[in-house]
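One protein chain omitted, others in place.
Chain IDs A and B follow the sequence of writing; residue 1 opens each chain.
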Amino acid sequence: MTEPAGSVASDNNDRFVRFVLTDAGNNIEVPNWSLASEKLGLGDHVPFKIWKKTLHGGKQEGSTLVGIEAGELSVLVIPTRGMGIYKATYRGVEFGWESPVDEIVHPSFVDLTGRGGLGWLEGFNELLVRCGYEWTGHPYRDGDRIFTLHGRAANTPASLVTVEVERQAPHRIKLTGLLKEKTFAFANLETLTELVIEPGTGALHIHDRLTNKLDVTSPYQIIYHTNFGRPVLGEGARIMAPVKRVVPLSETATKNLANWQRYSGPVSGIAEDLYGLELQGDSKLRTLVALVGPDGSNGAAVRFSLDQLPFFTLWKNTNSYQQGYVTGLEPASNYPHPRKVEEAHGRLQHLGPGATQAFDVTIQFLADRSDAAKVASEIEGLQAMV
Amino acid sequence: MTEPAGSVASDNNDRFVRFVLTDAGNNIEVPNWSLASEKLGLGDHVPFKIWKKTLHGGKQEGSTLVGIEAGELSVLVIPTRGMGIYKATYRGVEFGWESPVDEIVHPSFVDLTGRGGLGWLEGFNELLVRCGYEWTGHPYRDGDRIFTLHGRAANTPASLVTVEVERQAPHRIKLTGLLKEKTFAFANLETLTELVIEPGTGALHIHDRLTNKLDVTSPYQIIYHTNFGRPVLGEGARIMAPVKRVVPLSETATKNLANWQRYSGPVSGIAEDLYGLELQGDSKLRTLVALVGPDGSNGAAVRFSLDQLPFFTLWKNTNSYQQGYVTGLEPASNYPHPRKVEEAHGRLQHLGPGATQAFDVTIQFLADRSDAAKVASEIEGLQAMV
Partner (left out) sequence: MTEPAGSVASDNNDRFVRFVLTDAGNNIEVPNWSLASEKLGLGDHVPFKIWKKTLHGGKQEGSTLVGIEAGELSVLVIPTRGMGIYKATYRGVEFGWESPVDEIVHPSFVDLTGRGGLGWLEGFNELLVRCGYEWTGHPYRDGDRIFTLHGRAANTPASLVTVEVERQAPHRIKLTGLLKEKTFAFANLETLTELVIEPGTGALHIHDRLTNKLDVTSPYQIIYHTNFGRPVLGEGARIMAPVKRVVPLSETATKNLANWQRYSGPVSGIAEDLYGLELQGDSKLRTLVALVGPDGSNGAAVRFSLDQLPFFTLWKNTNSYQQGYVTGLEPASNYPHPRKVEEAHGRLQHLGPGATQAFDVTIQFLADRSDAAKVASEIEGLQAMV
């Protein structure tokens, strides 16, 4: 364990132990680091381990990776790729997918403007990738400018990364990362991302706070692009969601609308389907969408709030394993059309001067039929309210 | 102090102590280094300290920074950003500005071709940034090629960085940095930048030597883009210059022409004004433009020679603090229009085979009314010659 000066501090009321892993403002980037609950004297509950590595070789050179292993849950986070979540494992089931991109690509090797604005795909392989926040969605040209696919956040290295551990059991672990999207005359957006894990559970709680540091209203767009492949995705896997309406967003989706909830196995060369789901929320606008695996024994639910993320896109890319058999459950501020299309339809969001918008998303991993049944029943309850 | 083999050498006549901080040709990049006048046995005059750091975290990862602190003057230089000057302080007054870009961004995180050729703005926050030398000015498309904003120099890491200190008092300090802009079939330009400080004074002396290493004439363009914000810039601050003519270069500038010398306080959302100043020089074509703060007690004069830098642009961006309240005093080889426009107007400069062009610019910091008065009187003298 490499411990930089000032890397440990407790807050005023002594509730947390805090570690600074990255702090550009204080010239700190801890290359390698690890922490075990026993060493902290917090071994009275579910044991955990947290570590950070700097990666080397190929396009991984300079990428950083943080691992959190707590009980039966483990997760890998990539600070250099906008605090994206690479993969997670819960009770022996791996969540994530097999992209052709098999390295954790450092942003300096990605040419976002290349490939007609699709250069973002040179690094795409995460379980969760933030698409935003200046713009998101499919690329388009506006004059000489290409609005590149899914914005810049995923290729923005975090400027501040900290780990906090609660002194009291269950010793909740909080990983924060600050993303700066700042360009003179364009934007001054800061996103303080937060990932919270309670050792002993199987959920990732994301609490992001996007702030517009300008004194004028700024547009923003965000897609929380969660992606699942094998083993949860497979022939017979299905989507559960409390839908008011399902809107096909692609040509094949119109054709396949009747089967929007069902997944085929991988079919080489098949076109991807894109659906917009208009969802029912509870009285506080909270809702969820779940993916359940072929035999119903595993899956994942994505929970969020419609007042924060009013749109939801379902991406079904049931192409071959080699081409990245994957489905995306994507709560968002809008649909993934080009920003100008979203603006024309009144779906472009804005943040006032100095204003902050929270985004709270939970990825709940389902590891058995009982978990899946509870989620199914919850979704049915919401569906009944439509 | 980390001292690489060969980092200390004196010249033939023993006038200098010399340190090599970067030398790509000899595989040297000293990550961290510092030097104090006393350690050198040169403590007989104004004490000084010189240091170099490699920065870490966020988009600063890999950036380098050199600090020179001599008496009441201190300055920060960024070798990885074309030897740009980040900020300076003189007698307690800070010179520079507050860009929304608050990190010293490494070039590998800047996509110059992005944003329709405005990607340069992702790193822009310097007190002095060199815009050139293959091209400068506003972006434009020529066929499939985008001439990106302000050229590549500011995103070119220096290939050779040395510090020299004169053995004799006042122990002048010379920081040199070599910028290579070399592209097969396009350009072979080398700029040996030089920053000279005389401990005990409040001026930055820049002596750059641009060489065309090709055997054919090459076009070049350069803007010495000096930028000032608070506290020198404020409501009531004013520009002093020996002008023969003031040419509005933007629409609002035409409207605001009568007030070209005066600054308002920050006004959110206001358009920037751009003026071309046709200046009077002395018998050797030397001239200066000064910015004086609201109460006349601080300011800066930019001194240069019209035979080297015949054009001058005044950029007044009196937008809000959050959007970068700043003014640019910009001696240049031309106006900041697209290169093809400058060429069409006969303002594109050229360098013959193997030829070298010198650019000597002094930034003189004004720390009291007496300093300002002397500069005012000097400018009035030139103005009387018009």
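Everything that follows uses one rule, which is that a residue touches a chain if its C-beta (ideal position, glycine included) is under 8 Å from a C-beta of that chain, and two chains touch if they have at least 3 such contacts.
Every value quoted in this text rests on a predicted model; they were computed, and no experiment measured them.
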Residue among B:V17, B:L35, B:L118 or B:A158 that touches the chain left out of view: B:A158
Residue of A:G116, A:G354 or A:G381 touching the missing chain in the full complex: A:G116
Absent-chain contact - pick from A:L55, A:V196 or A:V216: A:L55
Chain B, residues in touch with the chain not shown (by the definition above): 22-25, 27-29, 62, 107-108, 111-113, 142-146, 148, 156-160, 178, 180, 182-188, 213-216, 353
Chain A, residues in touch with the chain not shown (by the definition above): 53, 55-61, 99-103, 108-109, 111, 113-118, 121-122, 124-125, 139, 141, 146, 268-269, 320-324
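Heads up, the rule we're going with is that only the chains that are shown with their structure count from here on.
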Chain A and chain B: spacing of chain centres that average the CA atoms, whole Å: 41
